Each structure stands twice: as C-alpha cells, then as structure tokens.
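Only a part of the assembly is drawn; its chains keep their places, and the rest are absent.
Labels for the chains are A and B, by order of writing; each one numbers its residues from 1.
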Amino acid sequence: MVRDAASDDYEKRIRSSFAKQGLMSTLGATLDKVLPGLVEIALRPRSGISQQHGFVHAGALSAIADWAAGYAALSLMPPGTGVLSAEYKINFVAPAIGDRIVARGSVVKAGRTLTLAQAEVFAESGGQEKLIALLTATMVTVEGRDGISD
Amino acid sequence: MVRDAASDDYEKRIRSSFAKQGLMSTLGATLDKVLPGLVEIALRPRSGISQQHGFVHAGALSAIADWAAGYAALSLMPPGTGVLSAEYKINFVAPAIGDRIVARGSVVKAGRTLTLAQAEVFAESGGQEKLIALLTATMVTVEGRDGISD
C-alpha cells in the first residue's frame, strides 16, 4: 500500500490517507489512535468480514495489521514521503472472536530506505485483551505521492 | 481460517466452504478453478477494495492468496478435515492494477499435520499476466469441523 505524507502534521496526513482507503471503509475499520511510532486500527466483528465459523477472517486481520504497521512507520517520516509494504509475515495464534479487534502498530527500526514495523492484533472481550496475531513488515520509503515501487 | 471437509468430493466441499465466507462476498471474490492441489480465486478491481491510489489493496490480495493456498491444501486432504493458516508471508512485487487479479494456490509439501502451500498473485491486462505478489503459508490440518487451533 502507499500512504502519502503531504503535510508536516503526521496525524492529519495519516487521517487523511486513511479516509481515502476504500478497503478500510468496506471492512468498517476505524483509526483509533495516532501517536509518533504508534497507531491503532480497530474492527467490530460482523458477518461481512467473517469466515465460515463466524470468526473475523484472517484477511481482515492482516489488512488492519498491515495498515497499523504502515501508518506507524509513516508517522516517523518527513512530509512528502509515503510508505509501501514490501512484504509482511503474520502468525495467527488464536481465533478472532470478541467484542472488538484492535491492531496496534509500532516501529522496530526506522531506516532511510527500509523500516521494520510490527503490529500486534488483540481481541477484546469483557474488557480483557488477548493476543490473536503478530505481523512483522518491511516498509519502503517512497518519495513523492505516486511512489509505487517497481 | 478454517475450512471444512464434510464430504469426500473435494470440489463440492471447497465450493460449499467458499460460499459461506462472508469476507469473500464482501470483496467480490470468485472461485474460478478447483483441481487437486491447485485452486484459483479472482477479483475485479473496484473502488471498494482499493487503496488511495486506486490499486487493489494489499489486504485484499493477501486474503485471496491465503484462501487459494488454503483450499489447494484442503483439496488434498481426506474428508472430515479442515485447514487453518498458522502463518503466511507475502511479498508484493508490483502494483495491483489491471482488468482482473487472480491468485493461484498450490501445494509445495503436504504433511500429516502441516502443509506448506503457496500462492502466486497475477494482474491481468489485455490478456497478459504479470506477477504482483507471492505468498507462502503454513497450513495446519484440523480434525473435525470446529477445529480452531489453540
């Protein structure tokens, strides 16, 4: 994915980019927290994002985890840059069942060209959080707004 | 994700499981080919599954790739078993732009407990295919229909 960085206000940039993401709207995801190097994106379980047993589908979990990691990376970058996922790996450790699913993205190592980011995905039930997935992603810094990598 | 295997007809089992996937319907994905060890799932690019520059979002690509790999694994398993993605890794190598996006899942090594599957994702434009992503996944065999992993 590509995210722009058109202003020097990282939160405004990230919220503006998020609002243009068709898939996030389709999934019903919300951008719940934007801090430097830390971004949270949440989902409410519902049938349109489920797999056949009613759990939130791995594809929806991956999407919010990848976004949370990517925006966390973007929050530390200068204006005029975007980021793109070169690759990610995600491990699923428990079923995605609960009142709310939240992906918490953070930056492991910020570099000039490549940034290593990760996202933990939690299911919340009755005020308790349980880890359900862990993503690590290699993000590429892209100069300029149309910077889709080769 | 979990996929059931309620009959000994692998294609029927896979088509029936696919039809119950809420997220696949939300994404507009179609199950285009089901052979032993080879499954294709396709998408038509549209705004509801895009990122901000109009390309199909990485999250949607990952979802169809994970499914194609998982159903390819399931096609080789005995009736009464399901599969679950323990983890996957996906590399994105070109932007997802074209008339049609297709994920082609295959089995690298089928094991009793773990199966290594992969999916290549292609963008089709004017009759030409271009590789845009590559996924490798560890699938876990699950006995019985509610076999969500620990």
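Methods note: a contact is a pair of C-beta atoms (placed from the backbone, for glycine too) under 8 Å apart; a residue touches a chain by one contact, two chains touch by 3 or more.
All values reported here derive from a predicted model rather than from experimental measurement.
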| item | value |
| --- | --- |
| Copy count of the single sequence across the entire complex, 2 present | 4 |
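In this text, only the chains that are shown with their structure count from here on.
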| item | value |
| --- | --- |
| Whole-Å gap between the CA centroids of chain A and chain B | 21 |
| Residue numbers on chain B that touch chain A, as the complex places them | 1-4, 17, 20-23, 25-27, 47-53, 55, 57-60, 62-64, 66-67, 84-95, 146, 148-150 |
